[in-house]
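One protein chain omitted, others in place.
Per-chain residue numbering starts at 1, and chain names A, B and C are given in the order in which the chains are listed.
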Amino acid sequence: MRDYWLSKLFFDLQTPTAAAEYRADREAVLARYPLKPDVRAAIANDNVAALAPLVNAYLLRFYFLVAGMPEADFLKRIRSSGCTGSAATRKEAHHG
Amino acid sequence: MRDYWLSKLFFDLQTPTAAAEYRADREAVLARYPLKPDVRAAIANDNVAALAPLVNAYLLRFYFLVAGMPEADFLKRIRSSGCTGSAATRKEAHHG
Amino acid sequence: MADLVGIYAASHGPLIVRNWDVLPAATRSTLTTAFTELGRRINAARPDVLIVISPDHWVNFFLDNLPSICIGVGETHAGPPEPWLAAFPHKQMAGHAALAQHIAAHACDHDFEPSVSYKLALDHGFCIPLWKANLDPLPAIVPVIINTVEPPLPSPTRCIALGNAIAAAVKSFPEPLRVALLATGGMSHSIGEPTMGAIDEAFDRECLQHLAAGNSDESRNTLLKFLAARLPAAGNGAAEMRNWLTAHGAAGAVGFDLIHYSAMPEIYVGCGVAAWAV
Partner (left out) sequence: MADLVGIYAASHGPLIVRNWDVLPAATRSTLTTAFTELGRRINAARPDVLIVISPDHWVNFFLDNLPSICIGVGETHAGPPEPWLAAFPHKQMAGHAALAQHIAAHACDHDFEPSVSYKLALDHGFCIPLWKANLDPLPAIVPVIINTVEPPLPSPTRCIALGNAIAAAVKSFPEPLRVALLATGGMSHSIGEPTMGAIDEAFDRECLQHLAAGNSDESRNTLLKFLAARLPAAGNGAAEMRNWLTAHGAAGAVGFDLIHYSAMPEIYVGCGVAAWAV
């Protein structure tokens, strides 16, 4: 199950203008999305493990690129997250 | 085959604000859509017969309500248009 | 472990609401009686969740990405955006994300290719029957949108099969839930085309007979042959009979109870209200 507004935030940050605004003033951008408090806290703390189950893996990875986290850091965090892979992957067996 | 921008215009006019703006200043609204000249002329002339094949029948009917044409007039025009029914209907047989 | 506790269908012509105050008293009385009986039956079935099968009338989708079938998996759904439905009593309606996701996954596993939506507004196709039937409490809604307004439209054959798949998905849902299904739209009518206002009463009555004949292979083939021959001439709005076919496929057995039918040119539709046995 995805968090709609978290996903929408990450989706919208794909445009270079939105990404630049986010890097300049995170709070102003975040204020436009009705994020749940725990989701908002996970963003504030760059908590990869908490965000991973709530959003598509492609969007997750893209977000941390935009947010300025080095890819090596992202990889370390996702690997220690306890996350076993994206929903798309986990659904494979089921979708046969 | 539908005309995308004509359809988009009619679709957008569903909001009361857009409909009010259209009634107050058609040209300002039309200028925002890259309409082909013949499509634009058909709108200017309330040419139901010319517009009918280019747009979904629900949107067509809705547009003339917004544009202020009495339903009786619309019916007279669509009935004399030579149009044999919406694409959705014509597709029934084909789609089995 | 979920149970399918009721299967229903009802027309949803906008004029039922838009023109209510100027409709003949006899029409209002007939509609009130029919929808009250529909509501009485749904309330009596005590569903936790109501799967509502309806078209989208250019509210959620446009030519950018027009789905054949869309399943609403949101936790909530917005009320109708049509200005003339401003008095509809729910601005937000609860969804049932887990059941909806289960139905979507089951559909993908069984050879359907639906789209899914986490964020839908439910237009008059959903809300007129819900409102007029006066459901109390309003169950959680799982919206299933079948495109009947502009190609791509799923074929009648596939709508029956989809109903069957939805019923199987409900039965395989791992939590105890009472689930009902309401199909909306139809019967014969035309919107924005030369036949607007015309109702093909003979089509509607014969269609009801075929639905009453049940869902054996033979009855289904007879119904599909009838539709192939007659649906194209029954008006673009008659394409909404796909929703009834989905309900019919979910029922999958003999037992169809007509609550009301009459041709109602004053609201532009052949107005049918019905219940299937479960």
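Everything that follows uses one rule, which is that a contact is a pair of C-beta atoms (placed from the backbone, for glycine too) under 8 Å apart; a residue touches a chain by one contact, two chains touch by 3 or more.
These figures come from a predicted structure and were not determined experimentally.
Colleague: Looking at C:E113, C:E175, C:E218 or C:D257, which residue reaches the missing chain?
Modeller: For the chain that is not drawn, the touching residue is C:E113.
Colleague: If the hidden chain were put back, which of B:M1, B:A24 or B:A72 would touch it?
Modeller: In the full complex, the listed residue that touches the missing chain is B:M1.
Colleague: Please pick, from C:L15, C:L63 or C:A168, the residue that touches the omitted chain in the full complex.
Modeller: Of these options, the touching residue for the absent chain is C:L63.
Colleague: Give me the subunit B residues in contact with the hidden chain, please.
Modeller: Interface with the chain not displayed, on the subunit B side: 1-2, 4, 7, 91, 94-96.
Colleague: Using the document's contact rule, name the residues of subunit C that touch the chain not shown here.
Modeller: Looking at subunit C, the ones touching the missing chain are residues 60-61, 63-70, 104-105, 107-109, 111-119, 151-155, 157-158.
Colleague: Mind listing the subunit A residues that contact the chain we can't see here?
Modeller: Contacting residues on subunit A, toward the hidden partner: 2, 4, 7-8, 11, 14, 16, 52, 56-62, 75, 78-79, 81, 83-93, 95-96.
Methods note: only the chains that are shown with their structure count from here on.
Colleague: Taking the mean of the CA coordinates per chain, how far is subunit A from subunit C in Å?
Modeller: 37
Colleague: So, what's the distance in Å between the C-alpha centres of subunit C and subunit B?
Modeller: From the centre of subunit B to the centre of subunit C is 27 Å.
Colleague: Residue numbers in subunit C touching 2 or more other chains?
Modeller: none
Colleague: On subunit A, where are the residues touching two or more other chains?
Modeller: none
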